[in-house]
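Would you mind keeping the following structure in view while I ask a few things?
For this depiction, one protein chain was excluded, whereas all remaining protein chains were kept in their positions.
Coming up: chain A.
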Amino acid sequence: MDPLMPPPPIRRIVVDAPHVVVPAPEPETNGAVRMRPRVTTDVVERMRVEELTITYGPKVAVNGVNLPVHQGEVLALIGPSGCGKTTLLRSLNRLVELTPGAARGGKIVLDGDDVDAIEVTSLRRRISMVFQQPNPFPMSIFDNVAYALREQGSKRVKRAELMAPVRNALERAGLWDEVGDDLDRPALRMSGGQQQRLCIARALAADPEVLLLDEPCSALDPRSTATIEELILQLRESLAVVIVTHNLQQAYRIADRVAFMYLGELVEYGLAEDVFERPQHTRTAEYVGGAFG
């Protein structure tokens, strides 16, 4: 790719979705309550995973997975530990390439373009990621968000110019009201829940199209978890959200679609209600019923 070419323009697809509340039936398998109204209109497909296979040396982590990712929906990847869900997630923004020995087969498509054809730094600005552990950088709250906006390594852009987008990102992450008056505070002095929301703000700052979340609540207390879950539900209107979670109740609460993986293979994919209440496969039924995990 010509290095002088400007990065491809970000395609915003506005989904005009009337929010129709369809009361979810009371779950029988667990006590979780679905939190939000379902979007009933058609959603837009942004990414597609085709025959994806990822191996670490002799170990096959992901085996022949086909999966669409839609804007306007939360897709939850569930499955027992080591089933390849995090690897699948990390392959979407090509982060898996950083793992020594990892090899990928198959195809991943973002808006019709093969991700291998997109320059990796611009790909990762379009598909951003939040990690399991809150990991703000050791700088101020402002600089953490501004880091995502600035050119590579540069500090040249003035603070005043960046204030508006930084504020916007912090507002979208629901953090502005708590930290807006003291943006110079070191980010690592915040609470764990605040740190994780800062990481979400940082991921949102570059205005991505897809947001990947790798067990974002596993290190947090229930109250912070609830805040972040509400945040995810707001965010899915404007971008595609893919979340890996160990927490079945969380998947049930927030996911529109669920993909159940087992030993690297995609066993079942469908609407959350279907996967949780009418699973087609025995393994899925056992897993969502809590038989193994």
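Convention: a contact is a pair of C-beta atoms (placed from the backbone, for glycine too) under 8 Å apart; a residue touches a chain by one contact, two chains touch by 3 or more; residues count from 1.
As a convention for this text, contacts and distances are computed from a predicted model.
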Candidate names "Phosphate transport system permease protein PstA", "NADH-quinone oxidoreductase subunit J", "Heterodisulfide reductase" or "Succinyl-CoA:3-ketoacid coenzyme A transferase subunit A"; UniProt protein name, chain not shown: "Phosphate transport system permease protein PstA"
Touch criterion as defined above, residue of A:M129, A:L175 or A:C217 at the omitted chain: A:M129
Contact set of chain A toward the excluded chain (per top definition): 93, 95, 98, 120-125, 128-129, 131-135, 137-139, 147-148, 152-153, 186, 188, 199, 202-203, 206, 219, 290-293
